[in-house]
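Working notes, structure below.
For this view, one protein chain was removed and the others were kept in their places.
On to subunit A.
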Amino acid sequence: MSTVDLGLPSLPGGLHGVPAASEPQNRKEYVSDQEVRWCPGCGDYAVLAAFQGFLPELGIKRENIAMVSGIGCSSRFPYYLSTYGMHSIHGRAPAIATGLAVARPDLSVWVVTGDGDALSIGGNHLIHSLRRNVNLKILLFNNRIYGLTKGQYSPTSEPGKVTKSTPMGSVDNPFNPVSLALGAEATFVARTIDSDRKHLTSVLRAAAEHRGTAIVEIYQNCPIFNDNAFEAFKDPETRDDAIIPLVHGEPIRFGKEGRLGVVRDGFASLAVKEVADLPNGEADLVVHDAHADDPAYAFALSRLTDAGILHQAPIGIFRAVERPAYDDMVRQQITTAQEAQGTGDLQALVTGSDTWTIN
């Protein structure tokens, strides 16, 4: 088999091709007339409120936003936004959204999914949308539990978790969604927390601006079946030591009075150390580079996330690199074909080159 130079286009912004709104918009315009039906105290409310508040600032036409979701609590999200939306079937939202994004360059396409939807039944579609780098923004609500089916363990639940389907504790090894996305060479990978509206919004803004697939893992509390799974990141007593903040261009330093930091540790690994113990102090810390071409660095960062009960995890944008988007290239091939061969002549096509005539 041979390969060809794809003649890759230079990268436009994430919202390139989406028509701009003629007037400023407000949050209220994005609230649909449907009653929101999540459980009281669900983290989804905070994400919805942040999202409704954030969409107007994109400055694009509301009717050019399309939300596609799968199945699960989070997948009810599209009903509550006055944009175009499809509540599809379990795990398939990235596949459906891929078709939509390819067909419609003038849309801003968002996928709303959860840890079960995206990483279990829909794992295949997720990794392939990331691999292709389709122009999708994927919001992965991770509450580390199955909520809608009433409390079974999920592919992100910690080992040993006791649930209705694992009375003796789960023996499954969990996925780290950020590691998984980086393994698929996703071009934009971030993690945020439902309760930190400011951080959540800043990450969403960066995701929207990204050309290609942007996946944002949102730590989201399920008060009914997995309450306080992310408490370490919210409790004022613990959060400073729990959140490893990722800010591009800055040394990765955190903890009370900045006592902790991230340093290189052996071959392609990173570790958390007391800054005071480092020979050169802060100068030994890793300076975060979200634009590193090799995903190995971001992957090493993602491994600083606890696999079991969460006490510590990096929060922020792990990776944001440029790679041509799948749908842009698919459309470019059509343009190229039409420029070279003209728009197709259907009669000539069906007639072909080898005909005979009966008189």
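Criterion: contacts are C-beta pairs under 8 Å (C-beta built on N, C-alpha and C of every residue); 3 or more make two chains touch, one makes a residue touch a chain; residues count from 1.
Following the convention adopted for this analysis, contacts and distances are computed from a predicted model.
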Hidden chain of the complex, named as in its UniProt record, picked from "(2Fe-2S)-binding protein", "ABC transporter permease", "Hydrogenase maturation factor HypA" or "2-oxoacid:acceptor oxidoreductase subunit alpha": "2-oxoacid:acceptor oxidoreductase subunit alpha"
Residue among A:V4, A:A283 or A:V350 that touches the chain left out of view: A:V350
Residue of A:M86, A:L148 or A:A307 in touch with the missing chain, whole complex considered: A:M86
Residue among A:L15, A:C42, A:C73 or A:V102 touching the omitted chain: A:V102
Residue ranges of subunit A at the interface with the undisplayed chain: 32, 34, 61-68, 71, 78-79, 81-89, 92, 95-104, 106-107, 124-125, 128, 330-331, 333-334, 336-338, 340-344, 346-347, 349-352, 354-359
